[in-house]
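The complex appears here without one of its protein chains, the remainder shown in place.
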Amino acid sequence: MGRFILKRLWQTLIILLLVSVVAFMLIQFIPGDPVYVMLGENISKEYHDTVYESMGLNQPLTTQYFNWLGNMLRGDMGYSYHFRKNVNQLIASRLPVTLTLGIISAVVSVVLGVFFGAVTAVKRGTATDTTLTVLANIGLATPSFWIAVLLVYIFSVKLGWLPAVGFTLPWVNFQKSIRQMILPVICMSMGGVASYTRQMRSSMLEVIHQDYVRTARSKGLPENKVIWRYAVKNSLIPILTMASTTLRGCIGGSAIIETMFNIVGMGQIMVIAINYCDYQLLQSSLFFMAGITCLCNLIVDIAYAYADPRIRLE
Amino acid sequence: MLQKARKFCTVLFSRKIVLVSALVILFFAICAIASPLMAPCDPYEQDLSRRLEGVSSEHWLGTDQLGRDLYSRIVYGSRVAFMVGILAVIAAAVMGCAIGLVSGYFGGWVDQVLMRLMEAQMSIPPLILALALVAVFGRSIPMLIFVLGVSAIPNFARMMRGQVLSVREMDYVAASRIRGNSNTATMVRHILPNCISPIIVIMTQSIGGSILAEASMSFLGAGIVPPTASWGAMVNDGYSYIYDAPLFALAPGVAIILLVLAFNIFGDGLRDALDPRLRGAL
Partner (left out) sequence: MGENLLELRGLQTVFHTREGLVRAVDDVSLSVQPGEIIGIVGESGSGKSVSMMSMIKLISMPPGEIVKGEAIFEGQDILRYEQKSPELQRIRGGGISMIFQEPMTSLNPVMTIGQQIEESILLHLKYTKAQARARAIELLGMVGIPDPESRIDHYPNQFSGGMRQRVMIAMAISCNPKLLIADEATTALDVTTQEQILNLLRDIVRQTNMALIIITHNLSIIARYAQRIYVMYAGNIAEQGRSEELFYHPSHPYTMGLLRAIPRLDSDKSARLLSIPGAPLNPAQKTGCCPFAPRCPYAVDRCRQPVMPTPQIYSDTHRAACWFRREELHGGLALEKAHTHPVADKPLLEVRQLCKYFPVTKGITRRKVGDVKALDHVSFTIRQGETFGLVGESGCGKTTLAKTLLRLYDATSGEIIFKGQNIAPLKERHLRELRREVQFIFQDPYGSLDPRQTAGNVVGEAVRVHHLAKTRKEYERRIDELFTAVGLDPALKNRAPHEFSGGQRQRLCIASALASDPSFIICDEPISALDVSIQSQILNLLIDLQAERNLTYLFIAHDLSVVRHVSDRIMVMYLGTVMEIAPWQDLYEHPLHPYTKALLSAIPVPDPVVEANRPSAPIIGEVPSLINRPSGCVFHNRCPYATERCKKEFPPLQEVNEDHIVACFEWEKLI
C-alpha cells in the first residue's frame, strides 16, 4: 500500500511538471507583444517597458519558466494586471466560492446518481427503470446553461421564488446562501447525476451477474442483503474512479454557471483571464486548478486501492 | 456483404428508440445540408422594427434581438452543430488513436511519457483548456474544430491503448506471427481491424458531447463568430431578453437537446449491436 501511494505520488509530480510546461508554453503562442495584448495599444512606451521588465519577458524563455515555477513553488503566483491585484489574493478570495459550489454539486451528483442507478438496476425492466433511464439520457444531453435559463425563467422570472444572481458563502449568511445556491447547484450537478445513474446502472447489472453474487444467493442470503452488501458495494468501486472526472467537470462547468449567475469564483476568473489575456493570472490559475485536480485524483486512487483489496494487496 | 449489412441493421434498429434517434439525426442532417430549403426566411436578414416578436404565422418561433427569424436561424445553426460536432470527433479520434496505438504497441518509456501527458491534459478542465486554446489561436470554425478535438484526445488515446493492449495478447496475434507475418503486417492485418469497432462506438457517443462543447463555447462567446447562427450563442443572446422573449433563449436549447440525445442513443444502440455481451446494459 505504501509503495502504491509512493508510486502515485511520483506520477502526480511528473504530471504537475508537464502541466506547468503546458500552461507556460500556451501563453508563448499568443501572437503579438504580450504587454500590448494585455493592456491595450494605447499605453505609454515607458509603462510598457516597466511592465515588460517586471514580468521578466526580456529574459530567455527557460529562465522565465524556471523563475515562474520557482515563484509558484514559493507560493507567489504573480500579479494580475486586469484586476490590479496579486493572484494569491484573488485566488484566496474566490477559491472558497468555487470549491463550496463544486463540492456540494459533486456530492449531490454522486449521492443521487448512485441511488437512481441502483434503483434502475434493481427494478430493471419496470416503468421506474424506463422513466429514470430516459431522464438520465435527457439530463446527459442537456447543456447546463440551457437548464439554467429554464430554471431562472421559471423560478426567478415567473414565480420569483429564487434569486437569479449572486452568491453568499454559507458561513456568512446561511439562509441567503442556500436560496442563492439552489439553482446553480441543480445546473452543475444535473449532468453528473445523469452520468452516475447510467454508470451505476451498468456497473450494477454487471456485478449482479458475477459468480460471487450467485454464491451469496446460494447460501440463502436474503435478496435485499445480496443487493446492498454485494451488488451495490462492489459496483461502487468502478464508480469511484469517476469521482475525479466529476470534480474536473464541476470546475469546468463553473466557468459557465458562475458567468450566468454572476458568481465571483474561479471559473469566472479564468474566463476573464482568457478573454483579457491576463498572462500571469491565466498561467497560475491553470496550474493551481490542475494541482487541485491532481490532488483529488491522488485521493481517489488511494481510496480506490483501499476499497479494493485486489489492488491494495498486490 | 449486403446481407450482413441488412442483418446488422435489423439488430441495430430492433429497438424502436434507436430508429427514432436515427430519424432525428437524419432530419437535422437534412436541415444542415439543405438549410435554404428548410428555412422559411433568410437567417441574416435584420428587421429592427420587428425585434423580439412572439410566435406568428410569419415567424414560427418569433424573432431575435435584431428581428431575424428564429426558426430559420435554428435550421441554419444545425450546420455548425453538425460540422463542428462530427469533425471535432474525427480530429480527436485520429489524434487520440495515433497516440494510443503508439503507446500501447511500443509500451515502455514511450507509453509512460504519452500517458502522463494525457493525464496532465486531463487534469485541466476541458472547457477551460478549449477556452485558453481559442484565446491563443484565435476564433474561427476550423480552429474551433481543432481545439475541441484536442480537448477530447485523452478519451480516445486511453481507449485505443487499452484496446491495443488487450488485442495484442490475443492468440490470433501470436498465430499471425507464427505464420510468418512481420510485425507491421500483424499490426495492420490483425490488431488494427480488431480495435476499430469500439472506437467507432466511442466516436458516435462522443459526437453528442462535442456538440454540447461547441454550444458551451459559443455560449461563452468563444466559439462561432457572429452573425453565423450557432445554437449556443443564440441561447446566450436570448438570456439577456429572458423577461421579454423566453422562447428566444429556450428554443435553440431544445434543438441541442434533441440532436445530442439522438446521437447518444444511436451510439448506445450501435454499441449494443456491435457487442452482444453488453446488450441491454444501456
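All chains are identified by letter, namely A and B, in their written order; residue positions are counted from 1 within each chain.
Following the convention adopted for this analysis, contacts are C-beta pairs under 8 Å (C-beta built on N, C-alpha and C of every residue); 3 or more make two chains touch, one makes a residue touch a chain.
Quick caveat: nothing in here was measured; it's all calculated off a predicted structure.
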{"item": "Chains in view that touch the one left out, judged over the entire complex", "value": "A, B"}
{"item": "Absent-chain contact - pick from A:89, A:210 or A:262", "value": "A:210"}
{"item": "Contacting the left-out chain in the complete assembly, out of A:85, A:158 or A:233", "value": "A:233"}
{"item": "Options B:106, B:172 or B:243, residue touching the unrepresented chain", "value": "B:172"}
{"item": "Hidden partner interface residues of chain A, rising order", "value": "3, 6-7, 10, 210-212, 214-223, 230, 233-234, 237, 307-310, 313"}
{"item": "Residues of chain B (touch criterion as defined above) contacting the omitted chain", "value": "170-172, 174-181, 183, 185, 190, 193-194"}
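By definition in this document, only the chains that are shown with their structure count from here on.
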{"item": "Whole-Å separation of chain centres (CA-atom averages), chain A against chain B", "value": "22"}
{"item": "For the chain A and chain B complex, residues of the former touching the latter", "value": "11, 14-16, 18-19, 22, 26-27, 29-31, 133, 137-138, 140-146, 149-150, 152-153, 157, 198, 201-202, 205-206, 248-249, 251-253, 255-256, 259-260, 267, 270-271, 274-275, 277, 282, 286, 289-291, 293-294, 297"}
{"item": "Touching residues on chain B, where the partner in the complex is chain A", "value": "116-117, 119-128, 131-138, 208, 212, 215-216, 219-220, 222, 232, 235-236, 238-239, 242-243, 246, 249-250, 253, 256-257, 260-261, 264-265, 278, 280-282"}
